[in-house]
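This is the structure I have questions about; it appears just below.
Of the protein chains in this complex, one is absent; all others appear in place.
To keep things simple, chains are lettered A, B and C as they appear, and every chain counts its residues starting from 1.
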Amino acid sequence: MNGVTVSTTVNGDAVQFVCPPSESLLDVLRNRLNLTGVKEGCGTGDCGACSITLDGRLVCACLVLGAEAEGREVGTVEGMSENGELHPLQVQFIENAALQCGICTPGFLVAAKALLERNPNPTEEEIRYGLAGNLCRCTGYDKIVRAVQAAAKIMRKGRKS
Amino acid sequence: MPYETAYTNQGFNLVGSRVNRPDGIDKVTGRAKYGADVNAAGQLVAKVLRSPHAHALIKKIDTSKAAKLPGVKAIVTGDDFPDHTGGNRSMMDILENCMARGRALYDGHAVAAVAAIDGETADKALKLIKVTYKKLPHVTDVDAAMAEGAPIIHDWVRTAGVQPAPTTASNVAQRSEFGHGDVEAGFAQADIVVEKTFKTEQTHQGYIEPHACLAQLGPDGSGELWVTTQGHFTFRNVCSTLLGLDVAKLKVTSSEIGGGFGGKTHVWTEPVALQLSRKANRPVKLVMTRDEVFRASGPTSSTSIDVKIGAKKNGRITAATAELRYQSGAFPGMWAMFGAMTSFACYDLKNVKSVGYDVLVNRPKVAAYRAPSAPMAAFGVESVMDMLAAELGMDAVEFRIKNAAKKGTKASYGPIYGPIGIGPTLQAVKDHPHMKRRLGKNQGRGMACGFWFNFGGQTCTDLNIGVDGSVNLTVGTVDVGGSRASLALIAAEELGIDYDQVRVTIGDTNSLGHNDTTEGSRGTFSSGMATIFAARNAIEVLKQRAAATWDIPVDQVVWEAGEARAKGKQNSNLPPLTLKEIAAKSPRTGGPIAGHNEVVADGAGVSFASHLVDVEVDPETGSTRVLRYTVIQDAGKAIHPDYVEGQFQGGAAQGIGWALNEEYIYGDDGCLQNPGFLDYRIPVCSDLPFIDTQILEIPNPNHPYGVRGVGETSIVPPLAAIGNAVSNAVGVRMNHVPMSPPRILKAIEDAAG
Amino acid sequence: MEVQLSGFLSSAAGGVQSVELTGETVGELLTSLELRYPSLRDAIEQGVAVAVNGEIYRDRRDQPIPPGAEVFLLPRLAGG
Partner (left out) sequence: MRFESPTTTKAAVSLLAAEKGVSHVLAGGTDLLVRMKMGAIEPDLVVDVKRIDTMAALTVAASGVHIGGAVPAAELGESEKLRTLWPGVVEAANLIGSDQIQGRCTVVGNLCNASPAADSVPALIAAGAKALVIGPNGKRRVSVDKIVLGPGRTSLGHGEFIEAIVLPARAPKSGDAYLRFTPRTEMDIAVVSAAVNLTLARGVVKTAKVVLGAVAPTAISVPAAARALIGTKLDDAALEKMAKACRAACNPIDDKRGTVEYRTKVAGVLGRRAALLAFERAGGRK
């Protein structure tokens, strides 16, 4: 294998890895960096389970090559808690029973965080369209939308104070 | 020890509260380990070569080139799976489904598998395997498979359930009939009879986590399997049988499970991974791609159903019949039988008959999908119920109330009902504020009822009390949707301690006795029952320890509010001993304190639901939008209402997807054309409204807390409820699911002439 | 007691809809049924469910059958 050496930042930490040039960033994160919170549901960008941020933009890790991460900043669900504290979205997902099996949860959290950073006060419709790239088969999305609404409210309050 | 399973109507401190699930933090931080999330030192990666043909003889498989590829460590084909089934035909079917034996029976059927040092090498190796096929005629449609001259899938299949026993092969594997009374006489009494034929297309459970396992099997026949499954004990038994292993030597651990809905009750690739591991003598990881999940796991049946119902002008049904044709894929199943049993279960009928035909086709082996087979039957029956109500000039809800089954009704599938919830759910529909919402242009309202049996089954739990008084509860049913929280609530309720003092673990096959698969909505029902008994056993031990501490007879000790209390005036100087205090002393009073229980949790209690939906249909494109959706269902007793609501909402959402867009699309070549989440369209967040729920609690007499299973019934009514709503919105009767935009537009135009 | 057969169990027993049997438990009932209709052995082996007064028992062979109970033999079920 003609591996490429990649230096990047993952959840704020400098990371180096070597991977084949055709390997997806999803496989790199899961198999080389052991960040298995990033899930694979389809590998074709249709389910959102592998949602991460790349230089702050929400993307599917399965549609990014590992080699592309050179010099970029990667954010995964593993980096959502700060200073040992859960992110308000993480808290609200638990409080609102917004997960059943939990396989889609990391992707939803990363996508919802990106959504609320862009739009701190989204309508129900904006939440629904904003999270349309993330499939959940257990919940019917009801409690997920409510959890995002609850977290948005808390985060808006936090911002004001 | 016999256990009192009867409902006792006790008061609750914790049960019924909405506590946070104990595994929540693991799941929101990405720490929870699912099927594909673990690796072993020296592990190989396995990939499966699958048939590109719907039906073909496998004349030759040449693996020589692949075997020479550096990095390839093992290759298996059908020849590597000797028959250990001892003539058990259904086990042989499972084995043949895992790996073809001389014939590929459907597009996606496994024909060979490779284990190599990495995925890239395994992929290359697959391309080097040369399979010589001879294509055979195929059939994928259920009606076509029953027609004269259809290609026969298995020449050994004779239709069961027919007298006299047939002597020639057929694609109809089984005929099953249920009912009572005289339907001919019943129809003769009817003032109005409505008859209609329906079709439903094949759908998949659509769990987001693909099948995945990490298998290790040594030359001595000992091994371990880490796998995403609804039933690790069943997987152990099945894999052991298929591979000729001792059950005790195969340890199976269920990973966190990323959705199952029935689809993870059966083995697909696990025996293959184990066999590759045995051959290579290294751990083997096998993860299905999404494409493989669609093509080669176990979707539910496509069907073709005739329903006929007759009624008097006063609204009483006089007779009802259904003929239900369900395809079971390339191997015999019992799916039509379930359809026949459930079709009229909601109603009190004097004369009823339902006949099911299980039909073989060149599609993947059908597996259970949430209340398997009931939604399709309900689509037919509940549609005809609406049509009949309209002909009678009666309100659809009133018509159902008039004919609803109740305690003492002889069910269409045989037995006589105990206390049941169909009547109350219908009454709740009538009284619901949703009924008062004003409908706009192109909008329609529909409702439908649904039924599912629910099961219990073999269950075994262990409850261990630590020296600090905290509690480990180990159960053998998997947590598919929050059952750890419910079981911790139950244990804490019984022991009288705080909820967060209980930690629930899903035990592997070596840490508990056999537990049946987590299916039939049995998780909280049966493990809940076993947890109650295990806790009560532990309380007996706690009382003995307290008695020993106080030096009084144990019959003078009672357990109340989480502490042992000494009864009687003579003991009034003895202050109560809390669980914590007794636990702290346990090393010196007889050692660890534990409660254990194994039980066959039967009497799960049938479950009914009524759903109400408003839709808007775009008459120019045939597109349907769900505006409002309400689920009303009997839960017996909701241990954790959040997760009961979650089951109601999730089932409704799956039903909405099925009703409107989800379907397996086969080409003329018999190959699946949409094996991916792009073209197999499960609902996305923006497709759905909030889904209202109303939990009714009609206690199950056969559970100490009155619990009924809640997981499945919620998928039964949506197909029909939406069908009725669309029909009311645009004035055409839809009889083909999914009611996709092209089908609705065509129906509108055909009706306009 | 009178035991009613349904579905393919009825046809496996030669089309019989109901049969008079003795037995104090589900297990005893199934044993006497199998003795009467050896053709049902496979079906019973594969698993059946017994409805006693409306409650379905899949596995509990020691389940007592009270006198005068309504007993219905069903194919064994599976779920999702």
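Observations on the model:
Quick note on the criterion: a contact is a pair of C-beta atoms (placed from the backbone, for glycine too) under 8 Å apart; a residue touches a chain by one contact, two chains touch by 3 or more.
Bear in mind the structure is a predicted one, so any value in this text is a computation, not a measurement.
The hidden chain, counted over the whole complex, makes contact with A, B.
Interface note for the absent chain: among A:T8, A:S51 or A:T139, the touching residue is A:S51. Within the set A:V10, A:L33 or A:L65, the residue that contacts the chain not displayed is A:L65. When the full complex is taken into account, the listed residue touching the unshown chain is B:V684, out of B:V157, B:A405, B:V684 or B:A747. Across B:Q163, B:N281 or B:Q673, the residue that sits in touch with the chain not pictured is B:Q673. Residues touching the missing chain, restricted to chain A, are 2, 4, 20-22, 24, 43-46, 48, 51, 54, 57-60, 62-65, 67-68, 70, 111, 114-115, 129-130, 132-134 (touch as defined at the top). The set of chain B residues touching the chain not shown comprises 123, 291, 620-623, 660-661, 665, 673-674, 677-679, 681, 683-687, 740-742, 745-746.
Criterion: only the chains that are shown with their structure count from here on.
Centre to centre, using the average C-alpha position, chain B and chain C are separated by 25 Å.
Centroid to centroid, with C-alpha atoms defining each point, chain A and chain B lie 29 Å apart. One inter-chain figure worth recording: chain A and chain C are separated by 53 Å, centre to centre, where each centre is the mean of the chain's CA atoms. Residue positions of chain C in touch with at least two other chains are not found.
In chain B, the positions touching at least two other chains are 205, 260-261.
The part of chain B that touches chain C in the complex is made up of residues 90, 160-163, 174-178, 205, 260-263, 265, 334, 337-338, 340-341, 368-372, 411, 413-418, 452-458, 519-522, 600, 602-604, 702, 711-712.
Across the interface of their complex, chain A is touched by residues 18, 20-21, 23-25, 27-34, 36-37, 39, 120, 205-210, 256-261, 287, 289-290, 480-482, 642-643, 645-646, 649-650, 652-654, 676-678, 682-686, 688, 690-691 of chain B.
Across the interface of their complex, chain B is touched by residues 4, 6-8, 10-12, 14-15, 46, 51, 53-60, 63, 70, 72, 74-75, 77-80 of chain C.
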